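I have a structure I would like to understand better, so I am pasting it below and will then ask my questions one at a time.
Some chains omitted; the rest stay in position.
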Amino acid sequence: MAERKKSALLPNNDERDGPLFFVMTIIVFLASLSAVSAAIAVQSVAHWKQALRSEMTVQVKNGNPETAQQAVEILRNMAGVKSAYAGTREEAKQLLEPWLGSQNIPDDLPIPVLVYVQLEDTGYPDSSKLSGALAGAGLNISVDDHQRWAKALSRSAQSVQLLSVAVLALLFTAMIAITGFATRAGLAAHKDLVEVLHLVGAKDRTIARLFGQKFIILGLKSGAFGAGLAAISIAGLIVGGVGASSFMQVEAQVGFGQLWVLLLVPLVMAIVGGWTAHYSVLNNLRKHHQ
Amino acid sequence: MSLSHIGLRYGNGPEVLQDINLELQQGSMQFLTGPSGAGKTSLLRLIYLALRPSRGFVQLFGRDASLASRDELALLRRRIGVVFQGFELLNHLSVFENVALPLRFTGKQHDSYKRDVEDLLSWVGLGKMLDALPDTLSGGEKQRVAIARAVVAKPDLLIADEPTGNVDPQMGQRLMRLFSELNRLGTTVLIASHDIGLIETFPVDVYTLVDGRLSFRAGKNKGGERDGRA
């Protein structure tokens, strides 16, 4: 007679596992996509807020380079200002291009000169302080603290963030529900198995561990597959540069850095799956078997 | 093993068992009989700790079952071998694995019991079916696997519920010899059976359950009729 190996107590090629694995992989894939886009949105908002908070623009409306230079001097000496420099007429013209066309700007058009101000990260002065200082020097100059942009940007980033988090929460719930469903189905199908193991003297923990392990492995496997797929898709999107909007460009900058989130997904899946299975079985045993 | 003042009802139904008192001496062997639906299986389920009585006490190996923790109950169950009326084999495990199941939970090594299991299966006539799955067995073959699983760990107490209902009379005799053999080695044996022909051929005590009440008849070679309170 051939060597007889100790075989698994739980049937390990359960015909139900194939599609279950498939469903879990898809759910993980989607959850991963939302996790990354949520992480990107969070990062983007922080990134933009930081960028916008650390920068102001001062507009010298008469376009006079000397006035601009005067403003630069005053600003450089203020507390909280890291650096300040005046833009060139060319830069200003570029900004107007979308509206006036490139060759259509007459040389005598008095285009306002912009002075860019970099602020310290902490304790930076607000726009009224800056305009106060400039007005004190007799300069009629307007200060733009980019609040309008900051608000619009962070509002749309927040809605993306909110949506991603909501979808993520839903998918997560779906994942847990699927695991719970599969466990219950597994238990229902293996009712006799559980009962026999119980009556033959297996401890509750031993039986629960059997089912827990099964779902830990399933969670790890489907988590790794789904997250891997998601990583590939995201990398593809970033590299392929789908979407040429500035929002997408910011994503690209941040995107790769956030892919580590995906490493968590299979772990979370495995823990959720294993835990759900383990405790469903324990509860079931306590409830239905002496 | 002793039951005292046991009552049992399922849900809100009538009492299936009423005021049962039963004490089995260590190393004794007895039959339990009675009409279909009398409560034999229920009584056995109380003894092998699958069920809690509605009232009264179950004592096993000197331990009150109602006071034992779930883990202690598991340990007590390992000392009991059970032949279930419905066999309760695991369909995804081979005949060999099914029979070896109780040994796995005692932490024994596969190599140490391999021969024993194979010998036992040969004795019950299944030596050629070690690797078969239960689904492919005949009714009587399943029953013999169930019996082999119950006796393989040489339990202190053996409970068999209708263990010969699906085998021919010769095989029935052979299985009974297996139980006697085990009994001679010190195992307490309790067998529920309808098979009066079979019971008559053994000189052991017989309990009869009728309408949830127990009465006792000593084995032919032992003595006269007396009350169930053993």
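Going in written order, the chains are labelled A and B, and every chain counts its residues from 1.
The working rule: a contact is a pair of C-beta atoms (placed from the backbone, for glycine too) under 8 Å apart; a residue touches a chain by one contact, two chains touch by 3 or more.
Not measured: the values here are computed from a predicted model.
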| item | value |
| --- | --- |
| Total chain copies in the file, per protein type | A x2, B x2 |
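Keep in mind that, in the parts below, only the chains that are shown with their structure count from here on.
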| item | value |
| --- | --- |
| Centre-to-centre distance between subunit B and subunit A (centres being mean Cα positions), rounded to whole Å | 62 |
| Residue numbers on subunit B that touch subunit A, as the complex places them | 48-52, 70-71, 73-75, 77-78, 82, 88-90, 92-94, 96-97, 101-102, 104-106, 110, 114, 118, 130-131, 149 |
| Residue ranges of subunit A in contact with subunit B within the complex | 1, 4, 6-7, 9, 11, 192-193, 195-204, 206, 286, 289-290 |
